[in-house]
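The complex is shown incomplete by one protein chain, all other protein chains being positioned as in the whole.
Moving on to subunit A:
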Amino acid sequence: MVKPTNINSDYREEERLTCVLVLDTFNNYTNEIVSHTSLPLCLWPVDGRPLLDYTIHTLIRSGIQEIILLATSYSYEIRSYIMNSHWLQTYPKLIRFIPCKEARSLGDCLKDLEQENIINNHFILLYGNGTLITNEKLNNLFNIHKENIKKDKNCIMTLVYRQLDSNHFEHPSYTDDQHLCIIRDANTYRLYDYSTEYLDRYEISLDLLEKPNVTIETLYCPLDCHVAVCSPDVLHLFKDNFDYSTINEFVKGIVRDEEIAGHTIYSYLYETGYFLSVHNLRLYMKATFDILRRWSYPLVPEIIASMHKQQLSTITNPTLPQIKLNDSYLSFYNICYPIIYDKHNIYKQGDIQLDRLSNIQQDVFIGYKSQILSGVCLRSSLIGQSCIIGKNTKIENSIIWNHVQIGENCIIKNSIICDNVVIRNNVQIDKECILCKNVIIGTNVHLNQHMTIIASNSITSTNVVDEIEIDEDISAPLKNVKRSNSKQRSSSTMSSEKSVSEKSISLSIEETITSNSDLVGIDGFGRQLSFISTHDDQTKPIEHTDDDDDDINDNDKSQLNAFDAWGYRIEPIENRDLSHDDEDNEIKPKQYRLSNLKKPSDQPSDIQSEDENSEIDDSEDPSSETGSINETNDVSEFQQEVIRTLERAYRQKLHMENIIVELNMLKPTYDVSPTEFDRSIVRAVFLLPFEKKISNSETTNYWNSLKLTMDQITQFILKNYMKITNEQSQISLLNGLDSICLKHIQPIGERIVNILNYLYENDVIDEQWILQWYENKQKKIENNELIIKPEEKIYYDKLKQFVEWLQNAESEDDDQDDED
């Protein structure tokens, strides 16, 4: 272990070895599950310490002098962990923390980092989840990268891989999301081609093969360490090309534009050493067991624990932490108990109660104050702190967090059980299940494989705290970076959570989750996590690809979600029906989604949250057929996009032509029908004043802001799309306006006179259509086809008032004409 004193003094400032950790997988499935455990993946426990600790240990061993953490959604937890851990006290200048709350991709994070302007040297980038466990020393990579630059000054990045055996598909470290085909030079290791797609055949151009002094080597599915040694230029490239959101896109772009930009990328292949980049749940489990089996030596529990103890004892001033750690689930990391390492890789942390008749086989970690009762059989498992394992329970290859109670005669295999879970008697849990925080599994329940049981909504109280506190603490990075996420769909749960106002968050905290007693038993609590939003994300690009090519971008984005939390590839929908038992895991969530919608018990919470999230909710009708959900979502997204476009146009005072071109461009992108398009335009025009940035500006009055926007742009938009001579579009304009007014009686409906008057005066609507439309409406009312609710009366009164005025005005006009 390098002594802390060496770390900051020996090197000159400009040669500091920097390592950047991006602490997010950017996988919606993983993040969804993570959100129910109240701990970010990088703080998940691995043998008593958070995953992140192992990475930091690795980096300190490698002589890294500066660690920059880029955290996205869980910046509060990560920050408070770092603040309270001994790291800050022992290595005060080592860790730097940059929250990137807005970031939706690796590219966004790096753009934020670029803004900070603190990187001016080569650095190691740990992407994936930023959690790499290795027993190699990484400082060597800097030399390798510098050698590459010496040979080829255009080299900007060196990607790091670890060779796997030839049967790597069965290798436990390989998960589908690491699929990769690399074409590189066998001698210089320069990267020539790079493909993450799963194809039947890959092609190498003959020109490349026949280049002199080039010997092509293929590298198929090496273990991706998720490590890249980068030159500072990489950040600028990420900033300049905002379509690079992942490393894959970046590398592809660089390789493709090699002749234009002249940048090259090299690769480095470790042939020995233990490497594991934990970025999905399968690898998380593997990391835990690998550490128990001491593959990662010297990074093994008892050594790390003893180091922590030393460091903690040397701290002179324990009252240092500024942020009070109120989260119990984080605080346990700060108390360090000695770990006893026994033969057969059995680890015992501090005081434990181990029954004489229990059978602890091998590779087992038992946390502080856990009770193992008689007849318990443990094998390759991690038991957290203060757990109680009931009699005759069998646990194999599983990870059990803290404060978990497991009853008698249970069988648990290959699963993750999070904090405060209660499992009653005679429960059987098959492989790759996750029981999230606070779940209770009832008696005699049998959980099939690949179940994710949750007991909370993803919107947790900590997130709200996160929003508020961090903003005060740290000045957020400048927001003028152009983000690729402006088009990010609001449908995904994680992002919608961000886009809703704080008010709606606080509402949804209070709502309780409906338990699915069929699944977890009568005395259980919890329901299966369904991936409605993410699945929709998944289905959309597939539909699009048939129509046009504009969606390449979307497809790239969806690649992020092409793998589930376990790292399995999610098969395209078409194949899903054909697949059978072996792909149960991928079918399950989908099937469950369908059944979920039918179940009335689950519906309310879903609808409620959807309603809260969407500002225009008439199109969101979850009880409608599943098939139309995509469609309506698409339309509402399109509408959001239109509103955003108009808002931007209004604020930046764009030219009329440009806006129209932009809107026209949106039409094919979202694949909306012409009528939908018109309707969306109308809605957008009248809902625009609700947008925060517009309403807040000068006046809070709806009518005033509507007038402002109308004056500037929107009336021209309407004129452009709803030609005054076209009966159909005029009527649909009026219908659209009508429905908006009915929905928002309060600010809009009561102003109908002003609105119609305005439109009439500015020649947006011709009076004859108004009259015609009103007549039809009246007829319907008379025939009782349209029922006027009491609260809508004011609207109809106003409408009548206007129409009457119009008729009078008309006759007056006529009169005047006659007189003239």
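What we mean here is this: a contact is a pair of C-beta atoms (placed from the backbone, for glycine too) under 8 Å apart; a residue touches a chain by one contact, two chains touch by 3 or more; residues count from 1.
Methods note: contacts and distances are computed from a predicted model.
A chain of this complex does not appear here, and its UniProt-recorded name among "Translation initiation factor eIF2B subunit gamma", "Transporter", "Elongator complex protein 4" or "Armadillo repeat-containing protein 8" is "Translation initiation factor eIF2B subunit gamma".
Of the listed residues A:E116, A:D152 or A:E217, the one in contact with the hidden chain in the full complex is A:E217.
Per the touch definition above, the residue from A:R16, A:R96, A:K137 or A:H168 contacting the chain not shown is A:H168.
By the touch criterion stated above, the residues of subunit A touching the omitted chain are 163-164, 166-169, 181, 186, 198-207, 209-210, 215-222.
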